[in-house]
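The structure is given below, and queries will be raised subsequently.
Let's turn to subunit A:
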Amino acid sequence: NSTNTEANAAGGGQAAEGGDLTYALATSPDSLDPHKSGVAVASRVYRAIFDNLVVKLPDNTIKPWLATEWSVSEDGKSYTFKLRKDVKFHDGTPFNAEAVKFSYDRIIDPQAVVGNAANLLAPYESSQVIDEYTIKLNLKRPSQAFLSNLSVPAVAIVSPAGVRKYGDQFGKHPVGTGPFKFVKWDENAEIKIERNPDYKWAPETIENQGAPYLDSVTFKIVPEEATRIGSVQSGQALAAETVPPQNILTLKSDPNFQLLQVNTLGLPYTLFINQKKTPWNELKARQALQYGIDVGTIVKTLYLGTYEQAWSPLTPGIFGYDKSLENGLQPDLNKANQLLDELGWAKGTDGFRVKDGQRLTLHYVDGTPNREKRNDIAAIIQQQLKKIGVDVKIEITKDIATVVYTNGNYDFYGNSQVNVDPNALYAFYHTAATNQRPTLPNFSNPEVDKLLEQGAIEQDDAKREEIYKKVQQLIRDQAVIIPIYVFPYTVGAAKSVQGLKFDLVGYPLFNDVRIQK
Partner candidate 1 sequence: MSSLLEIEHLSVDFHTKKGLLQALDNVSLTIRAGETVCLVGESGSGKTITSKAIMRLIDYENGRIAQGQIRLQGIDLTVLSQQELRSLRGKKMAMVFQEPMSAFDPVYTIGYQLIEIIMEHDRKTRKQAWAHAVHLLNRVGIPEPEIRMKQYPGELSGGMLQRAMIAMALSCGPELLIADEPTTALDVTIQSQILQLLQELKTEFNMSILLITHDLGIAAEVADRIVVMYAGRVVEQAVTEELFELPLHPYTRGLLRSVATLDTDRSSKLFSIPGAIPSLSALPSGCLFHPRCPHATDQCKNEAPPLAAKDEREVACWHSEQLAASDEWHITELSMKGQITANAVAKATEVKEELTNVSAVDGAKVSSHGVQVKNSPKSNETITETVQNKQDLFRVDGIRKYYPVKKSFPGRTGASIRAVDDVSFSIRQGETFGLVGESGSGKSTLGRLLMQLERPTSGQVWFQDRELTRLGNSELRSVRRDMQMIFQDPYGSLDPRWNVGDIIGEPLAVHEGLYGKAKQERVEELLSAVGLSPSLVTRFPHEFSGGQRQRIGIARAIALQPQFILADEAVSALDVSVQSQIVNLLQDLQRKLDTTYLFIAHGLHIVRHISDRIGVMYLGKLVEIAPSDELFRHPAHPYTRGLVASIPNPNPKNRRELITVQGEIPSPAKPPSGCRFHTRCPLATSRCREEAPELTAISTGHYAACHYPA
Partner candidate 2 sequence: MRETMAAKTIWKERKLRVARQTGRWRLGGVSDGFVYAAGLIIVFVIVCAAFPQWIASYAPTEMLSDHILQGPSASHWFGTDYFGRDVFSLVVHGSRDSLFIGFMSVLVGGLVGGIIGALSGYIGGTVDSILMRFIDILMTIPGILLALAIAAALGPSLFNIVLAVAISAVPGYARVMRGQIMSIKGRSYVIASRSIGVTPFGIFWRHVLPNSLSPLLVMATLGIGSAILAGSGLSFLGLGTVKEIPDWGTVLSQGRGYLTVAWWICTFPGLAITLFVLSVNILGDKLRDQLDPKKNAN
């Protein structure tokens, strides 16, 4: 799944130890407390400060990290981990079962912390310290995703002493067991982390099992695209993340720079059709959208071939991804028009369709700012759907929470999610419980519901894979969504930067990095 990851590993030259890697981030992290932070950019920083119990490999196998081995109970409701004994937090306190218990309990404690980590840890209920280096985690119900989720940075292990010491301010003074120690955070300017010399518990995905080669990493916060790329070009930073598509091509062809790119895992950027709203509650209407929107052109135009088109509710590379969906549905204006005609929507003089005096409109809600050119997608879709007589009304709002999640006032809303397990589909496509918030597509299909429930607990990987493939096909056939693109994490870097790698979900790993003099 990662095209360029290895490209530089072999690069010759005398890569020296030490040095400072300046790394330009696109936005400022909100907090470096993994349990609290809600934004991906923060994970890119705290990934280097914290470790998890386990690590997940691209082939979807799970390997030890802070845990050396584990076992699952018969009923799938409890996990027992044996922990490494040689691990210390940056503050010098030892890592042990207490620390694991503390961390996980903190995640689900609604008083101490409210954050997205809680969702990942979802069926977790409590834990039992068996001995200093053995811990048993108890779940409310079996979950096949649980172990995978433990590899996600957001459920990393934090230092109990650190949390007690800094309290509220832990996010500004993170203490973990990771390869780098936190040094300082200058608001809106930079975050600095330094090498943890004691580090020797890297997972097997990392080549360098010892302490990192670099002395330090300095994350610069550079929101303006041109400036961020400019900072690499002018030598002020050695690497910059999230290279806009138009610059990817230039950087790729520039002999002084390299471009690293890795696709993220989880749900691709997907437009959800709200089935609560007429006429989109009718299959034919939704299918008309499937045929009317030319996703290929959108992706090609906006991302200039640097992003891959998404075909399924899941991204490629994730467990259970159905590759057969790729290149399946092709845009077809005639079919789209025909479908709408069949529903009785007739084209008026202005080109828009009307039925019972009502114009066929599609309320397209998107957030601001124009992240990953998502607003531009809306603009193109508006023009494409105009051709089949649908009047797209775009609403760009800061207040997604109210418009979309509270009021459900949208026909079309796009979202994506980084995840490591197909169980992520559950939250989006399983019928919402009556007292729960409705899902984005407001989709309710007994067959899909059943499959998703099975998938969550099915222990046989082959069967589980089949289940999710079925789910993907059903969602496609029911025209629940329009998948758009798979987001690649891109980094533009000077040629001198070597050994920069990414984990499964696309977060950078600095353990192996060397700067060539």
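The working rule: a residue touches a chain if its C-beta (ideal position, glycine included) is under 8 Å from a C-beta of that chain, and two chains touch if they have at least 3 such contacts; residues count from 1.
Behind the choice of candidates: all candidates are chains of the complex that A comes from, given by their letters.
Since the structure is predicted, the reported quantities are computational estimates derived from the model, not experimental observations.
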Touching subunit A here (same complex, options 1 or 2) is candidate 2
In the complex formed with candidate 2, which residues of subunit A make contact?
225-226, 229, 244, 246-247, 249-250, 297, 300-302, 366, 368-370, 375-376, 378-380, 382-383, 386, 394, 396-399
